[in-house]
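Only one protein chain is missing; all other protein chains are in place.
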Amino acid sequence: MNNRLRILRAERNWSQADLAQKLEVSRQSVNAIETGKYDPSLPLAFKLARLFSTTIEQIFTDEDSDSEAQPS
Amino acid sequence: MFNKNLSKFQRRSLQLFSSSILLTAGLTMLTHELFRHHSNPPTGPLAWILAILPALPFLGTIYLCLRYLAREKDEFIRAQVLLALLQGAFLTLGATVVYTFLQNYLDIPAPPAMAYVDLFLITAMVALRIHLRNSQ
Partner (left out) sequence: MNFSLPCKPNTAASRRYTRRFIPTMAAYVVLILVITYFFKHHHPTGLLAYCLAVLPALPLIATIFITGLYLTEEQDEFQRTILIQSMLWGIGATLAVTTVWGFLEHLANVPALDITLIYPAFWFFVGVANPIISRRYR
């Protein structure tokens, strides 16, 4: 899964540690989500969306979503 | 054994899992026969090789289990399997701890190590059965 967390963080000038603190998770968790190595659960994804006042779809994009438009 | 609506992958994993367990059981009986009821049982390095032989399919079982968990796409089922494995492990560890002290203080012979492997498999299976039934 791809995500825009790094950009969203940069816009607000937050470090990974800042975001981790706001989410009440460890910095390592933020890094794993940001690098796409760990997919967050729905509750955590909603928490992220609320924190950035946006929607989950604006933060995360499914790898399959690019090929969705093409007929299979 | 489990419910009928298994995915192709789950069915395949279950088949591989049960075959490796059956192979372990078969080889165990075979080597047991060879060592216990043969006029001159194998000795030296051959004995070691033959003794390890039945363990090999079981090592395969462990690998299959971990591979299954890594590849299972159904998050919910994976969570149920994980929970059952942890519960089985916790219960088995509890049993080893109790027997440790019965053995140390009362000289009660503890069951052989293999009994705990069986205990783990049975408790994990029962736990999984219960979780899957409760979620229906």
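Residue numbering begins at 1 within each chain, and the chains themselves are lettered A and B in the order written.
As a convention for this text, a residue touches a chain if its C-beta (ideal position, glycine included) is under 8 Å from a C-beta of that chain, and two chains touch if they have at least 3 such contacts.
Computed from a prediction, not measured in an experiment: that's the story for all the values here.
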Chain not shown: contacting residue from B:A25, B:I52 or B:I122: B:I52
Where the unshown chain meets subunit A, residue by residue: 24-26, 28-29, 31-33, 35, 37-38, 40-41, 44
Positions on subunit B where the hidden chain makes contact: 28, 31-32, 35, 47-48, 50-52, 54-55, 58-59, 62, 65-66, 69, 82, 85-86, 89-90, 93-94, 96-106, 110-114, 116-117, 120
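One rule holds for everything that comes next: only the chains that are shown with their structure count from here on.
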Approximate Å spacing (C-alpha centroids) for the pair subunit A, subunit B: 39
